[in-house]
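Missing here is one protein chain; the remaining ones are kept as they sit in the complex.
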Amino acid sequence: MPKDATGILSEIKRTYLIEKLKSGLREDGRKLDQFRNFTVEENFVPRAQGSAFVQLGRTKVIVGVKIEDGEPFPDTPNLGVMTTNVEMLPMAFPTFEPGPPNEDSIEIARVVDRGIRESKMIDMEKLCIEPGKKVMIVFIDIDVIDFDGNIIDACTMGIVKALNFARYKPDPEGPEIALPINNHPISVTMVKIGDDIMCDPTLEEEQMSTARLTVTMTEDGKIRAMQKGNFGSFTVDQIKYAIDMSERVGNQIRENILGEVK
Amino acid sequence: MPKDATGILSEIKRTYLIEKLKSGLREDGRKLDQFRNFTVEENFVPRAQGSAFVQLGRTKVIVGVKIEDGEPFPDTPNLGVMTTNVEMLPMAFPTFEPGPPNEDSIEIARVVDRGIRESKMIDMEKLCIEPGKKVMIVFIDIDVIDFDGNIIDACTMGIVKALNFARYKPDPEGPEIALPINNHPISVTMVKIGDDIMCDPTLEEEQMSTARLTVTMTEDGKIRAMQKGNFGSFTVDQIKYAIDMSERVGNQIRENILGEVK
Amino acid sequence: MPKDATGILSEIKRTYLIEKLKSGLREDGRKLDQFRNFTVEENFVPRAQGSAFVQLGRTKVIVGVKIEDGEPFPDTPNLGVMTTNVEMLPMAFPTFEPGPPNEDSIEIARVVDRGIRESKMIDMEKLCIEPGKKVMIVFIDIDVIDFDGNIIDACTMGIVKALNFARYKPDPEGPEIALPINNHPISVTMVKIGDDIMCDPTLEEEQMSTARLTVTMTEDGKIRAMQKGNFGSFTVDQIKYAIDMSERVGNQIRENILGEVK
Amino acid sequence: MGTPSNVKLLDENGIRLDGRGPQELRPIRLRTDVLERADGSAMIEWGGNKIIVAVYGPREAYPKHTQDIEKAVIKARYNMAAFSVDERKRPGPDRRSVEISKVISEALTAAVMVELFPRTQIDVFIEVAQADAGTRIASLTAASVALANAGIPMRDFVVGCTVGKVEGKVVLDLSKEEDNFGQADLPVAVLAKTGEVVLIQMDGDLSKEEFNEGMSMIMTATARIHEIQRTALSEKYKEMDMGGAE
Amino acid sequence: MGTPSNVKLLDENGIRLDGRGPQELRPIRLRTDVLERADGSAMIEWGGNKIIVAVYGPREAYPKHTQDIEKAVIKARYNMAAFSVDERKRPGPDRRSVEISKVISEALTAAVMVELFPRTQIDVFIEVAQADAGTRIASLTAASVALANAGIPMRDFVVGCTVGKVEGKVVLDLSKEEDNFGQADLPVAVLAKTGEVVLIQMDGDLSKEEFNEGMSMIMTATARIHEIQRTALSEKYKEMDMGGAE
Partner (left out) sequence: MGTPSNVKLLDENGIRLDGRGPQELRPIRLRTDVLERADGSAMIEWGGNKIIVAVYGPREAYPKHTQDIEKAVIKARYNMAAFSVDERKRPGPDRRSVEISKVISEALTAAVMVELFPRTQIDVFIEVAQADAGTRIASLTAASVALANAGIPMRDFVVGCTVGKVEGKVVLDLSKEEDNFGQADLPVAVLAKTGEVVLIQMDGDLSKEEFNEGMSMIMTATARIHEIQRTALSEKYKEMDMGGAE
């Protein structure tokens, strides 16, 4: 996690923020279980098969989905393929550097990918064209262009939107069709500051927090993926509390992004 | 562009050189539109299908051409393939380092490649053996072994010579044949020092200059490729002047290298 | 070769060791042609097709052999393939760093590989399943986990043991079979300290020595591979002396590892 | 330039596939302040191109040996998003983007008062979200605005355009099909006030007359495009006057 | 989690393929001092897992910009030997091992008194010689012991275990087949004394009730596994008392 431009968060700021939390409010006035304002704009890159532009507070990401045919993995000859890559572009933050993904980007991409994959959002069997020979490959690529915390949830929102509205031609001569979609996973990332658990952290909150937990769930109330990060710990009760928060907040987000689903 | 061994060009030297230019002459006594002495020796690497050893003043490059069969690119199934790679070997200059090509080498290789490719010097359709399956691949590799400026023109000269005299066997059992050659592009690289435009810069002249322009033309008087480099600018009139210089000087070089062409 | 933890070998230590050598004994009491105690434990990694755990004094390596089918090299369509890779793991020594193999690891892997390959220990023709299409590939991978000198001989011992007892299924449905083994090469590495030649150097002895020589021989008394290392030199007589030592000591090692061979 | 093809790029009236006349530009939309972390930013939509530019700096040049004791070093990084082109592109720089980054850096250096900030670097990060021919000159045009948006002193604006040759005719601002199947491509960037050329590349096949014709078209076009740059910046200032939105 | 398959992972009596009951651990064997150069070391055999851990440090953090002026930085490096898995793995880190190295580093940091050694790093090198499901929590369990073996002050031990779901049932300590063909995998590591969770990852499909059931099973299991950690260390001290072997 990057330090802010002036180095680490100043001790004065930290004291102020923690003091404020005692009143149940965060620095920007949000409640603990409240997301920042967000918009998820569909079809930002019209030539991609699916795309979305997400603004989550001051965090901005572009999600692009390319769907091409290719070979399946040898051990899953009748399943389509999905890959997820997150580029923390140097334009997004003063200390981000160009180059191959670092461990932060890799973790983010893998957590986001796991949420989508384990939910079985896309029905991979339906992406098989000729078993062992030809399947559809869904390339999900994400550009992080402006960074103010909580990349994971911004990415997941954008992917769910982009996949949901993606259109592609399995046969170049044939009609455009939608991806076979099973459900709509939403990740909710929470951090712990002192003993408080709050969702959708800003960068400053990420810097102040001791531990992070992402819980991805689907509309059926099932947990699909979890990931704890950072040096601190959670009690088991805190984790259960976080799962409840994820379910409740995630349902709101899902409806916000997709409208009445199905 | 490397600094010289003692760091940057000294101010005294710079003043002296510019003073001399006022009389219309360069440090080594050349006129503005005059190349250094050069030789282009054919067949320096007999086991390659084509090769040349170029000495342009104190700049020396070895061009090697390997012609092998392989697969065409999917989007050009009935065209042969050509690649150009320039290695600025660490033996060529005190500050050159081993490793993958840096941005200078990449630019040089791409400018040189573009001149050859856009001139359609090689008739790529005739390098197709079986459409979509098998075509001839022309690998052009260049070793820069001694560096005193103007790599681009040294490379182009060497490639034109090496390709023109290359011999290969499309069928391992069959006879050796020449490449299908359409024409003979020559690049002329010029730099701007003060308001003077001069061709074939030495390293010192490259270091003193504010802008660089390469114009590659064929014997039919057509412009095939251009590339401006460095931080300065050219007026449109200066560019037209440079194009004229390229045509005039390029014709001399072409005749020098190839004799009476065709 | 790494320096020890405290930097270079102290001058006092060096003088002491050389003084002791005058009496014909090494610091640990060994004679010049005596190996350290060693054990070569078979089948350390049961799921690999072959494996061994070697302790040579305080040096420890794990050898793993995977045997998979794949394509032959185009120029040897009816031969199996063998590769050898040595990882000098950072756990093995304070100054070893993670990352791709450095020149020391590469040299070690190539010397070890050459000894096995040039002895024709494995009958590569028998690893061909369908000429030009399918052959068995023998991947030999070595983890160096604890380092106190003489990696080369530790690796060779482990490979010979692992290959000798490897079992694989050329046909997934068929029975397990042994590799076709022709002979059992043993490498003996010697260093020169002053004018003395001694085998199986510890790290301290490697650091003190001026030159290194590895001689790999088979049970028929043939020399199969040699490699000199380090900045010093050997007289021709010293090399002949080293070859004799390799043959004599190598025969003991072979018997120790394999029992009565064949 | 591409291979010959059956695509008919000009009709009998000289009208192009997308309905434009020979000297007509594609629609251009340019905005500033599209990012919050960056010191300056701009987004340009030019035909189907969609490009975001962020500027950071001047800040201390790093690593140290890249410092120039006499001036700021401009480091442009041109990058294509994996989803920006028809076939998914592997992330990371390829040889083409290394070359484009270099010529863009050089062109911008001619316009910025680099001598004011010795030992620093000015980073210009260019992300092509959707590519549609002419990305390098669209990037330059937006980068110039992003630099101004970052408050970096400039002696002039860099503004670019391309001409090309299709079916033997010189036309302005090549589209993707024209770029793929045309006979020449000539991207040029100039300083807005002086008209001096700070970037020129060309490939294909042009006579000297065609070159001259093309350069005139570019000079006319860049003057119009420069107006779009000025408007984008003044709209920002208008907003600021009103304590406006965003 | 893998694809559906015909493999029957539980029989009618709830007995697993390898004969274990739902709450039964695989055999675990843990030893210290398996290496001589390292400051501390341990080897764990857990089912078919065979993992060696070496600890070096605290030593000056390098490169300098990685130093933390307030505490030691723990750098775990999880690496799979080329021969550790069914199909030979190319040497070098892949994305999975980068992620695992990160979560292991974070979990260990919670247990070590890192504040005692500012500006240093503690390297934890983990080599998986044979992999058999649950390598990350087996690695953590062994790493904790290797740190103690190196004499590094710790406020608590980290001890891990997994639960998973197979054929709709929550079971402890997944085997390789259960990991490949099961419906969920939940690796967790806790501090031995406090039971606080320092690592949790999950993938698959769990209801909240199943999650709660799994967490209880893990809490019971980790208490037992922590005993194995203590025994491994005390055997070392026993040997030392007797001036013992090795």
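Order of writing sets the labels: A, B, C, D and E. Residues in every chain begin at 1.
Please note the rule applied: a residue touches a chain if its C-beta (ideal position, glycine included) is under 8 Å from a C-beta of that chain, and two chains touch if they have at least 3 such contacts.
Note that the structure is predicted; figures quoted are calculated from it, not measured.
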Where the missing chain makes contact, among the chains that are shown: B, C
Full-complex contact with the absent chain, from C:81, C:129 or C:223: C:223
Given B:29, B:98 or B:259, the one touching the chain that is not displayed: B:98
Absent-chain contact - pick from C:17, C:32, C:79 or C:258: C:79
Contact set of subunit B toward the excluded chain (per top definition): 44-48, 51, 58, 60, 62, 64-66, 68, 85, 87, 89-94, 98, 100, 139, 141, 143, 145-148
Residues of subunit C (touch criterion as defined above) contacting the omitted chain: 76, 79, 101, 103, 106-107, 109-110, 114, 117-118, 213, 221-236, 239-240, 243-244, 247
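Quick note on the criterion: only the chains that are shown with their structure count from here on.
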Subunit E reached from subunit B - shortest hop count over touching chains: 3
Per-chain Cα centre nearest the global Cα centre, belonging to chain: A
Whole-Å gap between the CA centroids of subunit A and subunit C: 49
Multi-chain contact sites of subunit C, meaning residues that touch two or more partners: none
Contacts with two or more other chains, residues of subunit E listed in rising order: none
